[in-house]
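Submitted below is the structure of interest, expressed as structure tokens.
Every protein chain but one is kept in place in this view of the complex.
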Amino acid sequence: MSYYIQQLIVGLQVGAIYALLALGYTMVYGVLRLINFAHGEVYMVGAFFTLFISRWIHAPEDPALWKLFTMLFGAMMVCAILGATIEQVAYRPLRKSPRIASLITAIGVSLLLQNLAILVFPINPPPAVATEVIPFQRSIQVGDITLDIGKMAIFAVAIGMMILLWWIVMKTKMGRGMRAASHDFDAAALMGVDVNKVVRFTFIVGSALAGAAAMLNSTFLGTPLRVDYGLLPGVKAFTAAVLGGIGNIPGAALGGMLMGLAETSVSAAHLSSYRDAVAFIILVLVLLLRPSGLLGSSKVEKV
Amino acid sequence: MARFWATRLTSIAIVILLAFVIGQYVDATMASGPANIVRRIIYLCSLYGILSVSLNLINGITGQFSIGHAAFYQIGAYTAGFLSRGVFTHWGLQGPLLLLASTVTGALMAAVGGWIVGMPSLRLKGDYLAIATLGFGEIVRIFAINQDWLGGAYGMSGIPAVTKLSYLLMLVALTIAICRNLLLSVHGKAFLSIREDEMAADAMGVNTARYKIWAFVIGAGMAGAAGAMYAHFETYIGPTSFFMDVSFIVLAMVVVGGTGSITGSLVSAVLLIVLQEKLRDLGSITAGPLYLVALLLFIGAYVAAGLCRRFRPKPLGATGIWGGTILFALVAGNLIGQRLEVISTFSQTFEAYQLRMVIFSITLIVIMIVRPQGMFGHHEFSWQLFARKRRPALP
Partner (left out) sequence: MEVSVTGCGYSCPAKGAVCKKAGIETSPQKFLRQRRGKVYGMKIFAVLLKIAAVSILVAGCTSSEKSGGAGDKGDIKVGLYTSMTGSESAWGQASKESVDLATEEFNESGGLNGRKVKIILQDTGSQAEQAKTVAQRLTDTDQVVALLGEIASGRTQQGASVAQAKGIPDITSGSTRDDLAAIGDSFNRVCFNDSMQGKVLGQFVVDKGWKKVALMVDRKQPYSTGLAAQIEKIVTANGGQIVATEFYQGGDPEFSAQLVNIKQKNPDVLIIPGYYTEAAAICKQARQNGLKMQLMGGDGWSNPDLRKQGGPDIVGAMFTDHFTNKDPDPVVQDFVKRYQQKYSKKPEAIGALAYDSAKVLFDAMKRAKSTDGAALKKSVRETKDFPGVTGKITIDDKGNAKKRVLVVRVEDDGSFSVVKVYEPDKL
């Protein structure tokens, strides 16, 4: 029993990270119908800035809870600025062009960020945030189950972020604008929604969530940072977004969680080498049964 | 009709023969010494040319959004690698025959893969299809990593080196000939009609399902043939050579060239490969001029955009203004930058390997922003561009 509970906790925590990333993909897609391939790289930059911030505020030597939050919000801010810049420079000029053109600029931006990271960030030897803020990593024993504080923190903060996002989207004026734009971009513009502002805001929120995911992941789980830190998580999070029905915010959260759970159960079933493949196999199967994802609404095509 | 086919087939045969001769010539004259690298670049260009032309058939001409082209390439390469070492050499096949056997089986296997991917495309559209194809690519790659009989994480080495440049160029010519003639045929119009409006095409009696699958099968088969050629040229294949970024680069080639334009796919494949390789020649660059050039380009871009908007320049043309901006930024940036090198931040140098991919990706972004529809748009190269009297293309 404890075995399953332990695996479940792992799955939920992995899923929480995917969900946070998938939200960014799905929001941008919902508003602009654009696959933001640079999202994974925003995540990578967020992880590196978590490292820098933790060094600037001396989190390793003198740990305190407020420093953790400083790292979290710092990484979110950096990512938000980066996301808005990418939108302004690479996507806005192409708003009226065929969507595939902005897809290529997205790929270009992702290449650019990876290679600038090699130029700018300290990658040799690969630094790891988690090794520098060890005091925050503890585990408690409840019966047979080892509960890792970090993993629970990831899950809790991720859930908190999602509730915040829900509030922003459903209750604020900007959120209404986002919903309007994702319903019908042109009509929203005609109705007086400042779509440029809405798009920028979408990018800011989505990228900030990626920053939060990056901070949580890099601080509580100890993988060293590399330039391809965001590549696979990005693709898998996008897969999760599609799984849940792209453009649909609860769908992304659900897809992310499912993806995490699926990956963990595959690893638990001694198939860890096929883990990445299984994520995609599930995706293809789900898409074949429900072509618009789990929660996505299938639009009736009009002539 | 007979005459039509006679001329068409003759012209294709001549082009393929020409490709063979050129390949032989390059192989004979550039096999050693500094020119060898040129030969290598020609080889890479032809390889990616086939890949982008074949993806263009799926993506540009039929409008099915596929971003997993590396999968077909990999299937072809692995089929060739596995069969040539395990089966064909035991049969005593050698040289061109071995290559032919590998290429055909590689293409067939990849075509089967294309058929498998094509099936979901009947139900999936747009980005859903894109992610399904991407997923397929990853599944293929991860499968190969996990199979020890396929070499696992390392891959396969010791594949007989039987590909000659002439064979590869012949394949390029064949690929282009197939695509082009397909487009001119009634089937080609069916492919195009699916891209333009699937529902309308359906209503007009085009069997969209069949054509979509055919697009995938043909495109995948060509990529598989390219993969087989690759395996027999490199003699080593490994899963890292077929990562997502290969798919992305090929997709970028298709879009940069102009979706739907065979000429465009080919030209942009050559352009992007040559650019990547040429950037290796970049010497070390001092930071000062580099920063300044970047800054001046940034300012200049705004100014030029403003000028273009205000004057709609007739005599000079937008190209002139943009070109002028770039030239000004280069000259001024270099001149002023050299003065600034007393400051240490400006005097540090960047090496070619550090800047190569940065410049490459910026070029990609800039090309897309400047020309979103791609270099050629939907258009093809035509001899009419050089004709004195332009006949109207349409009656």
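Think of it as A and B in the order they're written, each chain with its own count starting at 1.
Everything that follows uses one rule, which is that contacts are C-beta pairs under 8 Å (C-beta built on N, C-alpha and C of every residue); 3 or more make two chains touch, one makes a residue touch a chain.
The structure presented is a predicted model; accordingly, all values stated were derived computationally and were not measured.
Undergrad: Based on the whole assembly, the unshown chain contacts which displayed chains?
TA: Touched by the chain not displayed, across the whole complex: A, B.
Undergrad: Just name the one of A:Met77, A:Ile118 or A:Ile168 that touches the chain not displayed here.
TA: A:Ile118
Undergrad: Looking at the full complex, which residue from B:Ile16, B:Leu183, B:Ala209 or B:Leu340 touches the chain that isn't shown here?
TA: B:Leu183
Undergrad: Please identify, in ascending order, the residues of chain A that touch the omitted chain?
TA: With respect to the unshown chain, the touching residues of chain A are 3, 6-7, 10-11, 13-14, 17, 96-99, 114-115, 118, 123-126, 128, 130-132, 134, 137, 139, 141, 146, 148, 151, 186, 217-218, 221-224, 226-229, 231-233, 263-264, 267-268, 270, 272-273, 275-276.
Undergrad: Kindly note down the residues of chain B that lie in touch with the hidden chain.
TA: 32-37, 40-41, 44, 63, 145-146, 152-155, 157-158, 183, 192, 195-197, 200, 234-238, 240-241, 259-260, 271, 275, 277-285, 289-290, 293, 317-319, 322-323, 326-327, 330-331, 334, 351-354, 356-357, 359, 363, 366-367, 370-373, 375-380, 382-385, 390, 392-394
One rule holds for everything that comes next: only the chains that are shown with their structure count from here on.
Undergrad: On a C-alpha centroid basis, what's the spacing between chain A and chain B, in Å?
TA: Measuring from centre to centre gives 31 Å for this pair.
Undergrad: For the complex, which residues does chain B have touching chain A?
TA: Chain B residues touching chain A: 65, 120, 123-125, 127-128, 130-132, 134-136, 138-139, 142-143, 145-146, 199-200, 244-245, 248, 251-252, 255-256, 259, 350, 354-355, 357-358, 360-362, 364-365, 368-369, 372-374.
Undergrad: What residues of chain A sit close enough to touch chain B in their complex?
TA: Checking each residue of chain A against chain B gives 29, 33, 35, 37, 89-90, 93-94, 97-98, 100-105, 107-109, 111-112, 114-116, 118-119, 231, 235, 238-239, 242, 246, 273-274, 276-277, 280-281, 283-284, 287-288, 291-293, 301, 303.
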